[in-house]
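Below is a structure I'd like to ask you about.
Removed from the display is one protein chain of the complex; every other protein chain stays in position.
Order of writing sets the labels: A and B. Residues in every chain begin at 1.
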Amino acid sequence: MMLLQVQGVTKRFGGLQALTQVTFDLPEGQILGLIGPNGAGKTTLFNVIDGVYTPNEGRIIFRGKDVTGKKPYHLAKMGLARTHQIVRPLNELTVRENVMVGACFGHANAPLNNAGRIADEVMEFVGLSPKAEMLAGSLNVAQKKRLEMARALAARPKLLLLDEVLAGLNPSEIANMVEIVKAIRDERGITIIMIEHVMSAIMNVSDRILVLDFGKLIAEGTPEEIANNPKVIEAYLGDPKLAERLMSGE
Amino acid sequence: MDAILRSLIDGLLLGFVYGIAAMGLTLIWGVMNVINLSHGSLISLGMFSLYFLFTGLGIHPYLAVVITAILGLLLGIVIYAIAVHRIINAPHLSTLLATYSVNMIILGIGTAILSTSPYNVPFDLGSIKVATSVVPTTRLIAAIVAMLVAGGLYLFLQYSRLGRYIRAVTDNREAAEIVGIPSAQILAFSFGLGTMLAAISGGLIATFFPFTILAGGAYELKSFVIGVLGGLGNPVGSLFGGLILGAIEGLVPLAMPTTWTPVLEFVLFVLILLVRPTGLFGGSE
Partner (left out) sequence: MKSLRQHTSLWLSLGVIVVMGAWPIITGNALSRETMFTVLRSVALASSLNILLGYTGYVSFGHVVFFGLGGYVGFYLIAVQGWSLWAALLAGGVAAGLLAYLVGAAILRLRGAYFALATIGINEAVRAFINNFDPFGGPTGMTLNFKIYKLYGGPGAALQLAFYVMIGLTLAVVLLSYWVRTSKFGLGLLAIREDEDAAEVMGVTAPAAKTWAFVLSAVIPGMIGAIFFFKNGTIEPGLAFPLHTSIEMIVMIMLGGQGTVLGPILGAAGYEALRDYLLVSPVFKNIQLAISGILLLIIVLFIPRGAVGWVRQRYAKVRRWLI
């Protein structure tokens, strides 16, 4: 069954064409990589999917329902969760309270005391337990990224949108986060779309990859196909030998 | 018809003076996103400055307006340095309360010294005929001075170096700092300019209306309405907003009791905030 269908989505800001006729389907259980140069419209696509923006044309179908134009909180309740490229912690709340917000108001729709239990479990999973009572504003960037992840997971989503969760992390933190992403799908059965610039990581973790360039979908396929696609190499990857390097995991 | 024209002229002349009061409020909002809740008390200070310069030192009222303007500029810079600068990047509540505390301080000291009884500048230039109606000359001059001040401000912001700096800080403070504009000084100076406009409007009003230390409060509320009409942060829009408010105040009493004017004004105010927060003349958001 298709969890998400994006059909002919176009989004304009004034004269700027941010997305043009983007169409793809996402079956349940996949990890879908979304790559493309800066300004290609990746985050805009996330914002259109989760209801922050309404598309000018096209439809979004989530879990069999047309959700075009629905507000972010409707989608959250239906089972969508996301992280932000630029982290948005609720600064004056503790880490635990931040995660509880996800559990209370997302798809989990947990009452307060259950939310506490969910928060404890999720913080353990992403490795934030020792920081539970700290104010979210006092975390460092890597910890804030984990917090974004924990909040999203606490919602018990069906579909998780990850926006550059690896950016700004050092190699060992990246390796750690990649394991977490895999575990989210394998252990929790959550479908994932992830935007990422760290190529080796996304090639390694994705089942399928979409490439956006100037708001248009220019390629779609397995990591191997993408790495060997001449259009992608020209538009984006630049280096004809890149495929081999990426697939070898360097 | 004659009555309508007369009321309209009355209202419009006053509208110019309202306009520059509002211009001070909206200039500060535009440059630093601060709503200056001491605006009303600063208008009152402008009134009393004129009063004491005239009755105490015998200075001609229109020269006194110039001196009042300079004093207002300096006072504004001092207020900014003491009460606003430290919290310029804090949430809105902080600057709202800080400027309100300045309001309390001015009114507290003012009431202790001047009481709340009305004062009056004993100055009269007779009347003059404008179109078909006869108006006090002081009100005509006040409108002309207000127009000159507004025009001067526009030219200053548009063409002087300092004015360009102010516009740069208004557009994007961070970018302005990166290219080397001393934003702290610009903010202080802008706050001074806003205060100066409040003081000038107060001084002009004092030439034809009696006033108390609390009188500025009513003009502050009018400035909010005008600022929203013309678009908060758009000083030129304020002048038009002032004219609209003046026209409303002139014409409404012909149709219904004067006491309904504030009802209309504030309903209009809230509606415009909701429908067009950028003002009647602003672009879309």
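Just so it is clear, a contact is a pair of C-beta atoms (placed from the backbone, for glycine too) under 8 Å apart; a residue touches a chain by one contact, two chains touch by 3 or more.
Source: prediction; values computed, not measured.
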The listed residue (B:58, B:126, B:180 or B:257) that touches the chain absent from the view is B:257
Of the candidates A:88, A:185 or A:208, the residue in contact with the absent chain is A:88
Residue positions on chain A contacting the omitted chain are 50, 52, 71-73, 76-77, 81-82, 84, 88, 90-94, 97, 100-102, 104-107, 111-112, 115, 133, 151, 155
Chain B positions in touch with the non-displayed chain are 29, 33, 35, 82-83, 86-87, 90-94, 96-98, 100-109, 111-112, 221, 224-225, 228, 232, 257, 259-260, 262-263, 265-267, 269-270, 273-274, 277
